[in-house]
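Heads up, one of the protein chains got dropped from this complex, but the rest are sitting where they should.
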Amino acid sequence: MENPIVTPSELKTEEFVVNIGPQHPATHGVLRVEATLDGEIIKDVLPHLGYIHRGIEKMTESLGYKQSIFLTSRMDYLSAHINNHVCALAIEKAAQIEVPARAKAIRIIMDELQRLTSHELWWGSCAMDIGAVTPFFLAFRDRERILELFEQNTGNRLTMSYIIPGGVMNDVRPDFVPKLKALIKSIKEYRKEYDQLITGNFIFQHRTQGIGILSKEQAISLGCTGPTARASGLSCDIRKLYPYDGYEKLDFKEVIDYGCDNWARYVVRMEEMNQSIHIIEQLLDNLPTGDYRTKLKGVLKLPAGEYYQRVESARGELGVYIVSDGGAKPYRMKFRTPCYSNLGAVKPISVGMKIADLMANMATIDLVIPDMDR
Amino acid sequence: MKALYNYLKEVAFAFVSLANGLLLTLKYFVTPWKSIITENYPDNRANPSVADEFAGEVILIHDENNEHKCTACTLCQLACPNNSIQIISKQVETEDGKKKKVLDKWVYHLEMCTFCKQCIDACPQDAIKMTNSYELSCFDRSTLTKILNQPGSKLKEKPKVTAKVQE
Amino acid sequence: MISMIQFSDVLAWIHQLLSSCMAPWLVFLIELVVASVAAVVALLVCVIIMVYMERKVAGHMQLRHGPNRVGWHGVCQLFADIIKLLLKECFTPTRADKLLFVVAPVLSLCVSLLALAPISWGPGLVLWNTNIGVLFVTAISSMGVIGILMAGWSSNNKYALMGAMRSGAQIVSYELSAGLSIVAIVALAGTLNTGGIIESQANGWWILKGHLPAFFAFIIYIIASTAECNRAPFDLAEAESELTAGYHTEYSGMQFGIFYLNEYINMGVVSMVASTLFLGGWQPFYLPFDFGWAHAFNDIMALKFMETWPAWISWVSLAWPLVWFFGKLFLIIFFMMWFRWTFPRLRIDQLLKLEWKYLLPLSIVNLVIIALIVVLGLHF
Partner (left out) sequence: MIKEELKHYLEQTFPNSKVDETFDFPVLFITKEELIPVMKQLRDAPETKFNFLFCETAVDRNPEFEMVYHLSSTYYHHDMMVKVVLEDRENPVIESVYSLWEAADLYEDEIYDLFGIRFTNHPNLRRIFLTEEWVGYPLRKDYQDDRIISL
């Protein structure tokens, strides 16, 4: 009779491949993740993109500089203002356009409000990926208030095209400041509810703590930026390192956590919301008066050369690399989007975890699919 | 003993944290009149909460005399990133025999418009504006191509400084 | 409720009426059919209320109205949904195991309905008055997993298979704590008959009479049974953010509808068992204390004041136990919904850890303490 003892290697089960996406509740868009599973354990993760590839970089080559800005709102639609901002900054830098002080302040307020909306939506969808549905509605309630403010002042709710080279498209309404003050007050109250419902929750803490470890070395090697990298202890806040539009005059902290796990990423984003509120509060009381934009010529031409501009988007470093040949259209416009490089972190932090952790990891990295696909 | 204490502490923390969340949802459940924030959308068409500044459909402003301000300069057409504007102009002869370009058709392709406000920004005459209409869907695609200048409308004449004719 | 009309009187009167004009076997058959149909219909009405309640609870907890378009405050929403489900095509995937795919939902439904047999709805109002009632319910409810496994396997879908396997592991594990909590109350009551257990709570519910251990048993039972029903936060078998819809990913139309129905029937059965064991079934609230106003309160609860009223009014008192029974049923269901719309989902290893490392040892210790209480006669 043969030896009846079975060694663990013989007990190995068959691995199988599951396509998570492109239509899947947890991918928030059309990302397809090809996951190789051994039972519940993830062995390999391979993301597939391109389901919402619109060729924005190619389209900019046939549009003017001013018109390219409206395309950038469609990249990371959750931080459209910031996307417009980076483009406007790059063009202003190249064409040496002065921006009035009022426009700079409005831009920063809009950016930070946008960061708040983005993080609020992230908070809701992160909780939903982990299985709680109610937070999603709380998040949308609070986001809605800010979007209403955007609607009143910029005209649009999601894809604003509000920040343009030379300033902003139109001045804010006269009741902007009092409304924003009331809004900030209510947001502060709502933040407590977030902590009550999710942050303090025992199940949520156990689902995130110690899961999805991304070491600092890995974060650097993978090119991660934003809250994802800052949760691994990497200082990379563009607002601090390469200040633009007057961030250097404002008092705020760069939020860094050394936990490296999902919980650290969660905490960093939650604290960033507080910092955003703090930044807006500083600007509200002394919003500069004066002109809100510098009038430009109808057709904008940049001097030949190469320009790189970066800003801190809600997800990390958003850069635009413009190659100009001196004409009215960009020769090449490359967007360095934060989600595309952060996507690389999904595999190293998910291998060896359970399939439920993959969803939690993707949620805390905060992937926005159009931002990757462009 | 320490382990037992920690074990019990963890269980107690778990219950307290879960009860915290339960209290919040219960608060929302028992006070729906305070917490519910949804809009009663199809029923309150008469009084929607849409800001006046909301950038919806583009219109050509006509005054009470059926006059608009468009000089058919096509700047909006050039500014539009999506080619959703087509200005068709025609040559007419004025009374004093000069040829003049006037607007024939202001064609607006709503289906291609992304509401980026570039045309409004480009217009030197402030002839166009965006309304805050938001119910733009329709059953027939062809109805989305609109001609914005009303039939019979004409260019608003600027109040002329009448030059004194030397006699 | 000594001199008032009881359900047993009514039922005996109907039995006499039928026996006087029919053969005994025919009487038996008619009674069987009528009784089971009545029970199923009662349960389905409960399910309709539960579905509506779930949507409203979810809506109000999520800052919205819930259904409010069909009928007054959306009460007819469920009927609209049923019509939609009936009209939809029941789609079978090409590579699925056709027979098992069709049988699975029906089997789960049958199993959940079987568990209804020994439930005591009111005094004397029980379908199958057996002395192993509670044992039968636990035995039957663990068979529900077969339907889920069949559905998951026959769908030939990886999500469905994973959901089914998760569900299998989960239900088999949580059966233990649920069973041990039930045993604790059976030890206190000294009977397996559902009617008997309820009768034993006439002078106070077990959750109060059995001191703290009975309360712990109640909490453990609620947790375990929530897990057995695959309800959030233990809804790993469905886990819409991970497995899209788990074991019923491939089902559509009324086949999906049956699974949906099944979930609510399971919830109903579990809540009925919980209210029978811990909350005194159809017994009204009773304070197990011995002083003035407690007696007065208990007399009011037992409708003592109605004894002097004319006989035709006392017919109304027939509904009194039912009010309590369904009140408790929906209270427990509300708790389950409240949990679902508040908590995040657990991970599969955490779920099993919770059972094997926390709930099972706790319930064993709890059972030992209850046994001591029973032996020493410490309970009220």
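Going by the order they are written in, the chains are A, B and C; count residues from 1 in each one.
Here is the rule we go by: a residue touches a chain if its C-beta (ideal position, glycine included) is under 8 Å from a C-beta of that chain, and two chains touch if they have at least 3 such contacts.
Values in this document were obtained by computation on a predicted structure and should not be read as measured data.
Screening A:33, A:63, A:255 or A:283 for touch with the missing chain picks out A:63. Which of A:220, A:299 or A:328 touches the hidden chain is settled by the complete complex: it is A:220. Subunit A meets the missing chain through residues 46, 48-50, 53, 55, 57-58, 62-63, 93-94, 218, 220-223, 225, 234-236, 241-242, 305-309, 317, 319, 321, 323, 331-332, 334, 336, 340-341, 343-344, 348, 373.
Keep this in mind: only the chains that are shown with their structure count from here on.
With centres defined by CA atoms alone, the chain at the far end from subunit A is C.
With centres set at the average Cα position, the gap from subunit B to subunit C is 54 Å.
Subunit A and subunit B, compared by their mean Cα positions, are separated by 26 Å. With centres set at the average Cα position, the gap from subunit A to subunit C is 46 Å.
Taken residue by residue, subunit C touches two or more other chains at 61-64, 341-343, whereas all remaining positions touch fewer. For subunit B, the set of residues touching two or more other chains reads 18, 21, 24-25, 37.
Touching subunit B in their complex are the following residues of subunit A: 63, 66-68, 70-71, 134, 141, 144, 148, 151-156, 159, 161, 164, 169, 173, 193, 196-198, 200-203, 205, 298. Residues 58, 61-64, 158-159, 162, 232-233, 235-236, 239-242, 244, 341-350 of subunit C are the ones touching subunit A in the complex. Listing the residues of subunit B that touch subunit C in their complex gives 11, 18, 21-22, 24-26, 28-29, 32, 35-38.
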